[in-house]
Every structure is written in C-alpha cells, then in structure tokens.
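Here the complex is missing one protein chain, while the rest keep their positions.
First chain written, first letter: the chains are A and B, and each begins at residue 1.
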Amino acid sequence: MLSRRNPQLNANGELVHLLSIEGLPRAVLTHILDTAGSFLSVNDREVKKVPLLRGKSVFNLFFENSTRTRTTFEIAAKRLSADVLNLDIARSSTAKGESLLDTIANLSAMHADLFVVRHSESGAPHLIARHCAPHVHVINAGDGRHAHPTQGLLDMYTIRHYKRDFSNLTVAVVGDIVHSRVARSDIHALTTLGVPEIRAVGPKTLVPGDLREMGVRVCHDMAEGVRDADVIIMLRLQNERMSGAMLPSAGEFFKNFGLTPEKLALARPDAIVMHPGPINRGVEIDSAVADGRQSVILPQVTFGIAVRMAVMSIVAGG
Amino acid sequence: MLSRRNPQLNANGELVHLLSIEGLPRAVLTHILDTAGSFLSVNDREVKKVPLLRGKSVFNLFFENSTRTRTTFEIAAKRLSADVLNLDIARSSTAKGESLLDTIANLSAMHADLFVVRHSESGAPHLIARHCAPHVHVINAGDGRHAHPTQGLLDMYTIRHYKRDFSNLTVAVVGDIVHSRVARSDIHALTTLGVPEIRAVGPKTLVPGDLREMGVRVCHDMAEGVRDADVIIMLRLQNERMSGAMLPSAGEFFKNFGLTPEKLALARPDAIVMHPGPINRGVEIDSAVADGRQSVILPQVTFGIAVRMAVMSIVAGG
Partner (left out) sequence: MLSRRNPQLNANGELVHLLSIEGLPRAVLTHILDTAGSFLSVNDREVKKVPLLRGKSVFNLFFENSTRTRTTFEIAAKRLSADVLNLDIARSSTAKGESLLDTIANLSAMHADLFVVRHSESGAPHLIARHCAPHVHVINAGDGRHAHPTQGLLDMYTIRHYKRDFSNLTVAVVGDIVHSRVARSDIHALTTLGVPEIRAVGPKTLVPGDLREMGVRVCHDMAEGVRDADVIIMLRLQNERMSGAMLPSAGEFFKNFGLTPEKLALARPDAIVMHPGPINRGVEIDSAVADGRQSVILPQVTFGIAVRMAVMSIVAGG
C-alpha cells in the first residue's frame, strides 16, 4: 500500500505517479533530469523513437483544454512507441453525467497504463491516483493553481543545462505568482535541488507574503528582484484567471515588471531568461528580450519533450 | 454477391460485416467469443499488441458523438496494430452538404479497410455496407434504437465467462427496453445462444408487449422479473431519448425498478449484475450494487476490448 504522505512513491521509494514536485526527494528529481538527458539525443536522431513503452496505452485526459501541453505529451509518448489516446473529456463524457471516478474506473478497465491528466481543479490528479487500479500510473499535466510538475522539471533541466550546478544560483521568478501552478512547482523544485536564493518578484496583489515561510525572498520591486540574478523565470500574465481589481492594467504591469533589456541588464551578464509560454509580448516580456541572446524559451520546449519522455518511461516503463 | 437476407456473411458463411446480431448463426457468435478469449491475454501482457491488422486503415466514423465507444474501438484497433483515423463527422463533413454515400465512397477510395460506424439513425451501417467497395468491412457501433452488436457480444462473453454455459440460465434485462439498442442486441444473442428464459423487465411504457412474440417473458413487476435470475442486465435510463410523458420521474423509476441490494437478494445468490455503462447511480442502480461483489460492470469493459479486437480481426484480418 502507498503511504498517506507520499502517494507518488512505492514502498521501494520508486516513482509510480508524478503528481507534484512537493515532497519528492532530490534523488528522484535528479534521476528524472539524468534520464531526460539521455532522451535528448533521441529527439535529434533521424528516427526519433525508442521502444520503451511499446504496446502500452497512454490516455491523455484533458478535462481542461490545452492543445500545447497535450501535444508535448502526445509526442513524448509516441517517441517512446506507446499507443496514445486523446480523450477530449471537456467536450464529451461528462455530458452523460458520469462521475470522475467512474470514468477513471472504466478507462482503467480498458487496460490503460498511463493517464496524463489536466484538470481545472486542484487535486484532481491526486484523487485519480488514489482510486485507480494498481497497474495504472498518473502524471499531472497541470491542476488548477496547484502544480504543473513536468513544467517544473523541464525548468530545472534548463537551468542545469546552462548553469551546471544549482548550489550557487540566484533565481528570480517574476510575475503573477499567486495564480501560477508553474511558480509553485518551480519553487518546490529549486528548494529541493538546493538553490540558495529564490526570489518571488511582482506586485503585492500577485505575490503572496507567506512565500517567505518557504524560504523565498519576496520582492515587490523589479530592480531588487532581478539584480545579480543568474536565472529569471518570467510567468505568463493569466488575464483569464484574474479579477479586474487585482491589477491596474497590462500596460502598468509591463512598466513595472515587464522584462525589458534595461531591467535584464541589472542581472548577471550571463543570466538566462525563461518563460513557460505562450508568451505575451509587451505584457510580461519585451520582444527584444524574448528573442534575444539570453532567452532560452525555445530550448525549454525542446527539453520539455525529453523530460516528459523521462517521466513517462520512469513511471510506466518498468 | 451477398445475399439479400444476410448481408453480413459472404458466400462461404464467413462474417464480412458486423451490423446486427439478428440473423447470425450460433456458430458465428461462438467463434467471435472464442477469438475474444484468445485476445484477452494480449491485454494482460506487457506489450499489448499483435500484428494482425498491421498496415490496415480503420476509420472511426462517428456521426453521433460517443467518446467512450470510440475509445474502445480505437484501443482495440491499435492493439491489433492498425492505423486508426478518427473522423468526427458530427462536427465537420456534413457541413459541406455531402451525402452519406458520397462520403463513404470517398473514404473507400482512400483504401480504407474497416469502417466503425456510429449513427443516430437505425439502418445507417446497413446502408453503408450495401454500398461500399468489396474490400471494405463495416462494424456497427450503435445505430439509433436498432442494434449495438459489439455490446451484445461483450455481454455474451461476460455471461459465458461467469456462467460457462447458456443452456440453463435465466437472464433478466431490466429498464428502458423500448429505447435500447443494447437490449435488442442482447435479446437476439441470448436467443441464438440458447438461453431458455429471457425476461424483459420494466414499466409498461418502456417494455413493449410484442417482445413476447420473440419468446421473451415480459415482467412489469421487478420482484417477478429478477426472482431466481442468474444474470441481471440493467439498462441505462436514457433521459435524453425520452419524452416526459412516458415516465413519472427518475425517483419513481428507482423505487420500482432500480436495482437495490434488497431486490438483488431475490435473484440467485451467485447472480451477476451487468450494465453497459455509463451508470446512473441512484437512478437505475444503487451504488451498493454497482460497487458490490456481484457486479461485473468493470470486467464487461475489459472483455469489450477483447471482443472488439475479435470482431475486427475476423472481418478484416483475413
């Protein structure tokens, strides 16, 4: 039986689900990043396939629509030779009034091996993992404001790729932190991997003060936030998740917290700029920065495929 | 040429389409069930694939949306190594005003091997089978109120799995029989396989009296209907297909015909409870029964994949 505390690990401490970075030991994160490194070369080959999940059935269960994320998991699964089934659940099954757990029980009975779950409600992937058959593995592809662990892991892969070592870094996470499952996953991962200075940067309405309890330095001033940073992770301004009262305007936000060449100049000269995408040009990031030499936004996408292959093969390939 | 009477069989009596269970000889049904049995083990293996349909093109033609049924056929086809194309016809092609038969002629010209057809109008799969090219095979995945033969076959597989033999059974089909293509397919299959007592159970508005002509015992009283039954097949209450006048209310239905532990106690102690899904908890079935030890609802789903693999490989694998 899985322990109450860490439903992602089996009795041997092996990863069986990926639901959240919170609570995963450093060794598990490092193993995922190392495995991703070995897959990166697969994606460069003429024949971009390995047979690790051949004959396995991967179900993309997107209760919330996200073509981009769904695509990255679909490619990753196909490059592992899995059979992939896309269930656009947002449009269909709930129409017949079936409960989430009944849907999951039915799909499990089809001998599914892996569920990739996106859901607008925090905790839905945990609920599924707790109730699905023992042969089924669950990967969280983003749940509410809670977690987006594969994005967190690909961000860590990117940082390690460019900075080699986490132990001397200053990492600034900038923008709409309160609504961001990416920020949450990044902060947990950076903490676990031993980054000494993690900064959460943004206006008071978007950066909760209680982050300090997690050892994060909260900065409501952009200059303070990015000064001497090695890594700047810009977040997408999620207009669709905000009520109007929180923010004066996109223009105002850009003036204060948008990453321009001038603000970037305050960081280390070799600082890298990251963003989970899709970017809002002129809202949280200036095009000169997004397309500039310090931007690693597109390499993040490339690494993301390798990281998802790694997670899938680790949880379901055994 | 195919005979007028039995368009599903070729001159040698081999199954070339699966349109309806009605009119199929017992030997054909038994052959499908036996073949399904051999596929069941495939679904338990690490590599859940066999190459029987490698290089064949299976088109899922869903004129009526059904994510669940489409998924079962898609998995079955992929486990047979076929290439699967999902055509969400409900949303697209008819928008350009093309006729059904022109659509089918076009898809046939793409060297399709197998059409899996779901349609809201009874008879559409027959029409397609009559007009498609000789190299194309058609499987009915549910047409109007007419037939749902793969559901009927997976129900027969389930009964045989748990009861071994059809020749001494009492099988009760309960609920909204008049609107149910599942009920129709089940009754034909049970009759062909030699079940001595088939009961159709439900209110007068939902159970047509002329079923008696098919040798079915019609019961408008639930206690009479399930007493000493070996198998109880509960049907989904299809609210979306009913006009208000037929039924007092879901609560009233549950009181009279919903399967509760008390009513189930009237059946044989080793009776099994089946349901085609998705279930309406508290409408036609109580959760204590749906999740109870006599329920075989989830095994039905598992057997359904194997049965669909069997049908596909028999009609198109030769």
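One rule holds in what follows: contacts are C-beta pairs under 8 Å (C-beta built on N, C-alpha and C of every residue); 3 or more make two chains touch, one makes a residue touch a chain.
Treat the numbers as computed from the prediction; the structure is a model and nothing was measured.
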For the chain that's not shown, point to the residue among A:Ser20, A:Thr72, A:Thr192 or A:Gln294 touching it.
A:Thr72
Logged for subunit A, residues touching the omitted partner chain are 43-49, 65-68, 71-72, 74-75, 78-79, 277-281, 298-299, 301-302, 304-305
Taking the full complex into account, what residues of subunit B touch the chain not shown?
54-57, 83, 85, 87-89, 91-93, 96-99, 102-103, 105-111
